[in-house]
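Yeah, one chain of the complex is gone here, protein chain that is, but the others are all in their spots.
Note that the chains take the letters A and B in the order they are written out, and that residue 1 is the start of every chain.
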Amino acid sequence: MRLAVRFATTLLRGASQVYLQNHPATGALFLLAIAWAAASGHDLDIIIGAVVGLAVGTVTAILLDVEVGSVGQGLYGFNALLTGIALPTFLPNTAHLWILLVAGTAVTAIITLAIGNIAQEWGVPPLTSPFVLTTWLLLLAAYQFRNAHAASLGPPRLPSPIDAHAAHANLTPGSFCAAVLRGVAQVSLLDNWGSGLFILAGLAVSSAWAAVYALGGSLVATLYALWVGADAGLTTKGLYAFSAVLTAVALGTVFYPVTGRTAVYALLGTLFAVVVQAALDTALSPVGVATLTAPFVVATWLFLIPARDHAPIIGHTRLRDRLLSPHDGPPPES
Amino acid sequence: MRLAVRFATTLLRGASQVYLQNHPATGALFLLAIAWAAASGHDLDIIIGAVVGLAVGTVTAILLDVEVGSVGQGLYGFNALLTGIALPTFLPNTAHLWILLVAGTAVTAIITLAIGNIAQEWGVPPLTSPFVLTTWLLLLAAYQFRNAHAASLGPPRLPSPIDAHAAHANLTPGSFCAAVLRGVAQVSLLDNWGSGLFILAGLAVSSAWAAVYALGGSLVATLYALWVGADAGLTTKGLYAFSAVLTAVALGTVFYPVTGRTAVYALLGTLFAVVVQAALDTALSPVGVATLTAPFVVATWLFLIPARDHAPIIGHTRLRDRLLSPHDGPPPES
Partner (left out) sequence: MRLAVRFATTLLRGASQVYLQNHPATGALFLLAIAWAAASGHDLDIIIGAVVGLAVGTVTAILLDVEVGSVGQGLYGFNALLTGIALPTFLPNTAHLWILLVAGTAVTAIITLAIGNIAQEWGVPPLTSPFVLTTWLLLLAAYQFRNAHAASLGPPRLPSPIDAHAAHANLTPGSFCAAVLRGVAQVSLLDNWGSGLFILAGLAVSSAWAAVYALGGSLVATLYALWVGADAGLTTKGLYAFSAVLTAVALGTVFYPVTGRTAVYALLGTLFAVVVQAALDTALSPVGVATLTAPFVVATWLFLIPARDHAPIIGHTRLRDRLLSPHDGPPPES
């Protein structure tokens, strides 16, 4: 009984890690957000896939004898949860889908270990890269597998500059707010503004700042996408905002302390995530798969890996130290 | 004289490393497999290219003063050997081909050192990635070089979902067995089931388990490709099996001990290699080059890099230890 409770808690923590939190109640609200979108869209596969993925990923880590502390924080569940939502979203409901889903979420946990070991040397966590890599491979493979019916993907096409018509947005205050909330929900591939509200509530339970930065990240990204003339249909669906949401939460509240200085840094990173979103939309167009949360991973890694240079290190002389120093040192050697 | 014998032994060990072995007789049987395919196909270029590549790669490592122990195990020969087979396979026989082949196999040895240094930090060997990277670059470049006549490559095209006709397989027991044996031979780009027999014999000389896993890997991959409705022409040629063959040998017999537990892990990795094969077929379609053994490298690296987490490490508490412990520890911190 105690074991069952502890396992359920681990799963809920895993769900909360999708937005970089570690709190069972937050995870419960996130699962509710997925269930809400599933019920609204008459598509129960995504909540079943999410729970199956969460459980399979966590059990795989236990079977592999992974260190129990990190398992208990849900670190092997959240990527598998996302894989479990993505596969029913992009592939039709067949027996093969569910075999791919179980095997694929187990592989997601293995890839979490692999990327975790590599990223550890750079001083950063794997974030959602195991979900992105596994899902990309499974979706790309679906083009070659008759039983996976890839017709719902893509279609692959060469990129072309956006035309004025596609960039034209016709938003009301209501549809703008819905777009911002959809941006929060699209992190979990949910095209539903109500789910965005559940998720913000879940974030607020764990960390008020996380909720503020998630909403702020979505707002900034949506405004930037509108101003720059990105595809209005994508912007309205929150598809320019979701990676920016995670980037804002990660850089502004989780990995750096909440200060004015890091707020500016996180703002630059959030805008950069929108650029990376557009860039990967172009780059993946010929192979016909979605970016998933890859823009978040790229932007956040690039803004996190320099972290060790931000703080004084051994033998590290910062300009401000030198200017304040009574003895002005020699100029750099030529 | 002694030096000549030692050099010849090094070359034979290098040939055996293509299938992750380290045994001169195995290497001799592998070279025989290549010669057999060359004679059957009236295409002597591939055996000449293989031997030239093997020698150039090994001599390059010696000239670069690489540590003699690893040179003696053939570790700088096998990738160059594969490059030496691939170039005459994909490019027509011109003077420029042989210049590219000599320079390219020397570069393969240099890239073996480069990737070896990077992969060492992840606790894994470079596998066949130096061959894959060098050959990709040379084949992609051939599109831009009039003297390299790239018309035999590709053609580049946007991926599209496989149709029912292409996925329809019409196999007899005989053609099924030939497909499985071709899978073993296609590791070395040989479309010849007889070569597969030579290679299995060579593996058996070095390690009976390696031969069993190679055959089993090809069998599992071929069955999975048929079941999932992959392109029947490719499956019959062994092109869905060859990366799975190497993955099965690597995970099941070389880098993990042969146990029931690792057999399950290797089985999952082998099936994953088939998925990666299909995924890279899609991803490389627009640029018109073959996957080579990249699916093996990707699948095996991703399943090997977590190795350090499989065994108890310092400060590592596994779930089973905790459950068996008389004092039940506290739950993970929130």
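The rule is simple: a contact is a pair of C-beta atoms (placed from the backbone, for glycine too) under 8 Å apart; a residue touches a chain by one contact, two chains touch by 3 or more.
Nothing here was measured: the structure is a model prediction, and the numbers come from that model.
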Chain not shown: contacting residue from B:80, B:107 or B:299:
B:107
Of the residues B:8, B:68, B:208 or B:264, which one touches the chain left out of the display?
B:68
Which chain B residues touch the hidden chain?
6, 9-10, 13, 22-24, 62, 64-69, 71-73, 96, 103, 106-107, 110-111, 113-114, 117-118, 121, 136-151, 153-158, 286-288
Touching residues of chain A against the unshown chain: what are they?
121-123, 158-162, 164, 167, 227-231, 268, 271-272, 275-283, 285-286, 301-306, 308-313, 315-322, 331-332, 334
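Rule of thumb we're sticking to: only the chains that are shown with their structure count from here on.
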Distance between the CA centroids of chain A and chain B (whole Å) is 33
